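This is the structure I want to talk about, given as structure tokens.
A single protein chain has been removed from this complex, and every other one stays in its place.
This part shows subunit A:
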Amino acid sequence: MQRRTSFIAAASALTMAVGLAACGSGGPSDPAADSDSPSMWALTGSSEDIFRSSVERWNEENPDNSINQEFFANDAYKTKVRTAIGAGEGPTFIYGWGGGVLKSYIDAGHVTELDEFLADNPEVKDRYIPSVLENGVIDGKTYALPNNNMQPVVLYYNKEVFEKIGAEPPKTWEELMALVPEFNEAGIAPFALAGQSKWPNLMWLSYLVDRIGGPEVFQAILDGEEDAWSDPAVIEALTKIQELADAGGFINGFSSIAADAGADSALLYTDKAAMMLHGGWIYQNLKKDAPEFVEAGDVGFVSFPAVEGGAGDPANIVGNPANMWSISETASDEQKESALNYLKDGLFSEEYTQAMIDSGAVPAVNGIEDQLAASEDKDFVQFVYGLAQDAPSFQLSWDQALSPAQGDAMLANLDQIFLGEITPEQFAENMNATLGK
């Protein structure tokens, strides 16, 4: 008896551990409160206030169409939303990035097609910059509409520490490498990096591969061509990353810094790090977290340096063309109707667009040049707008463009590249094995 009890206790303890996986799907969403009103899951951070005030305004003006809004941290959201959608309990408004992840929702029939809605409401389609809108189009049909700003990855730098050592922001990879020992000698880390979150590492790889080999290299990977990861441009980019890491380019302890906590940008504005390669939303975050740093004009920004002899156009950019709203197919008809009404009249209303520009961001809509020029952050917003306008290619973040299985393996392997635990060749071999998954 005694033995069997402990056996059973052990067994149940373990199954609970296994069952823990299943617990992830519940979550705090409370659609039962008002099952007719659509639910919206959005991200905390840069655009949080804009999403919140937009929905609050919408609910005030349209009490019959009100929206239940909830906010999640980036890393946690990506896991949560997928599980919830798989269990049929996803939100009406699905916050997304487009790409392979969106495609997996579409393949499983969880996302509503928006073409009919756009045909009935041409003004909705017309307000967007076409290249950004294109990101929500899969196999010729539109499934997602941009909801915030264009977020190219740019190189931020701290002007004050650059002045201190008399340096200029790097225009080429050689100049960048030459800055590394200079800053290290001055006791300042050359680059802040949130390595624990893994996806900030990816910005380095996507830019370097683009600069060295052009956008075709990643397109081949996306198309699942055999041994696409062994492309010389990928190997060279990985080698350059390891050279930079070995030279002490990244701050001490970068692999234990998490992006959600904002510890990486804190390094920049506390003068502990000189530069940071990061998404366009960081400027908004800096305005919120360190207003005196932004007001003093200490935050500098340039595009990613060119690589000598590289095939890619230095005007190319990578990042997120914008985040998007998709509408859940499993939502009720009332929810869908309210949601579409919001997309039509609530999203990118005049106040919405202006609030976004005021927060230091460039909304993905047409005809905002005057507002940008009048913005107090006009240097940054015009810089981003120019980048996006002039870029021959705007590559979506790879972890979103690829299927989740490939994206996950890529981030884990890239982490090991940064730590020097595997060679670029091993990376290519590991990743080639995931092609087509």
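We adopt the following convention: a residue touches a chain if its C-beta (ideal position, glycine included) is under 8 Å from a C-beta of that chain, and two chains touch if they have at least 3 such contacts; residues count from 1.
Convention: contacts and distances are computed from a predicted model.
The protein name that UniProt records for the chain not on display, among "Na(+)-translocating NADH-quinone reductase subunit D", "Catechol 2,3-dioxygenase", "Sarcosine oxidase, delta subunit family" or "Sugar ABC transporter permease", is "Sugar ABC transporter permease".
Only one residue in the set A:T92, A:T142, A:Q196 or A:S303 touches the chain that does not appear here, and it is A:Q196.
One of A:L43, A:V161 or A:I257 touches the chain omitted from the figure, and that residue is A:I257. Within the whole complex, the absent chain has one touching residue among A:D36, A:D289, A:D358 or A:D408, and that is A:D408. Although one chain is not displayed, subunit A still touches it through residues 1-3, 6-8, 10-22, 24, 79, 82-83, 85-86, 104-105, 107-110, 195-196, 198, 251-258, 263, 266-267, 272, 404-405, 408-409, 412, 415-416, 419, 421.
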